[in-house]
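Here's the structure we're looking at; comments come further down.
Left out: one protein chain. Kept in place: all the others.
On to chain A.
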Amino acid sequence: MKETPMSNCERRFLLRAIEEKKRLDGRQTYDYRNIKISFGTDYGCCIVELGKTRVLGQVSCELVSPKLNRATEGILFFNLELSQMAAPAFEPGRQSDLLVKLNRLLERCLRNSKCIDTESLCVVAGEKVWQIRVDLHLLNHDGNIIDAASIAAIVALCHFRRPDVSVQGDEVTLYTLEERDPVPLSIHHMPICVSFAFFQQGTYLLVDPSEREERVMDGLLVIAMNKHREICTIQSSGGIMLLKDQVLRCSKIAGVKVVEITELIQRALENDQKVRKEGGKFGFAESMANQRITAFKMEKAPIDTSDVEEKAEEIISEAEPPSEVVSKPVLWTPGTAQIGEGIENSWGHLEDSEKEDEDEGGSDEAVILDGVKMDPGVEVSNIGSQDAPIVLSDSEEEEMIILEPDKNPKKIRTQTISATQVKAASKKPVKKRKKKRAAN
């Protein structure tokens, strides 16, 4: 679907409001929207809501061979997907620019900053390492995808537990989740992206732009930082020219914001861990707001199925009996069997059929696809009685040749015997049995 274009008056309204330091949702210039983090029942699954922007993150792991030039390090794989439900404009072919940009930024933020200790993911050097895969899905696009995605990624990674492995000499034991508690990943620090939108050639700046604000912005500055005030990645896009002190100011703001967000993440992770340890209920069902009028829950409901058998018998007795089951399959050779007969060849008679008239064996078509000795108990059309190969059509394009299985067991008889069976009225010829049945 095409993106609805933004009207000029809406654009002007937004820009004028920004000039007067007003935002549509009533926030201040440096305010973030509400961040809500909820976890699922399996480890490594989380949903992050930044205002109305929603991102689902899932971490999974697998044992693979390491890369050749990094034999002692695990592999990290990040994938952000813009789901089609996030915005009507996100169609499979259409979002490549934005998708590449976001994925690259995310990779730089998480991979190049070395926030995850990849050496600890090594199981057997050079042979088996853990591949950690982070899948992020954007569920609703209301601006600032990159912030929400980076928060979801780091929360999911912190929440994830991988199966425990022990190495004793040459033996590697992988414990299942029941045998031993899974082990968290070793994470050094939590880089979080903070976005700044610039308007009127860098005169005005807004933190955490919403979707409307993103549409009218001139440029975007993304700073990925951790709570120790270390910049992991910085990217300026949109072609605006920023002054040095603007960038420094943004990094100071980012420092403050990252500390707040990191605290929130830690609190959410601790809460979830506490609930799991105490055996309470956790997962998305619990985080669904009870009070909302649009949400509704129903407890476990038992179903009375005592009358199921009677109902079923009623239906079966009233129904027609099933149609004739197919006749028993005839086994020609191991691997080749025949059920029923084919229908008449709809291609019409082929020429030069007189030579094959002697073959009126009582059975159905015998097409043997692996030329092993035939089952003697079954009657077969006597094409095999002839020694020479039979040419059924003298068309110059193709030569259809019957190869005798008796003579040379290796040869495969692939020929249509439609011509041979023309005289036998009851017999139905087929070209190649398998194909014909498919056509039926």
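Criterion: a contact is a pair of C-beta atoms (placed from the backbone, for glycine too) under 8 Å apart; a residue touches a chain by one contact, two chains touch by 3 or more; residues count from 1.
One rule holds in what follows: contacts and distances are computed from a predicted model.
**Q** For the complex's missing chain, which UniProt name, "Vacuolar protein sorting-associated protein 51 homolog", "Exosome component 5", "Protein YIPF" or "WD repeat-containing protein 46"?
**A** "Exosome component 5"
**Q** With respect to the chain omitted from the figure, which of A:33, A:108, A:137 or A:159 is a touching residue?
**A** Within the whole complex, the residue contacting the unshown chain is A:137.
**Q** Which residue from A:81, A:164 or A:214 sits in contact with the chain not drawn here?
**A** Reading the full complex, the residue touching the unseen chain is A:81.
**Q** Quick one: say which of A:18, A:47, A:129 or A:220 touches the chain that got left out.
**A** A:47
**Q** Just checking the interface: what residues of chain A touch the absent partner chain?
**A** Residues of chain A in contact with the hidden chain: 1-2, 40-42, 45, 47, 52, 54, 56, 58, 60, 81, 83-88, 133, 135, 137, 139-142, 283-285, 288-309, 311-313, 315-316, 322.
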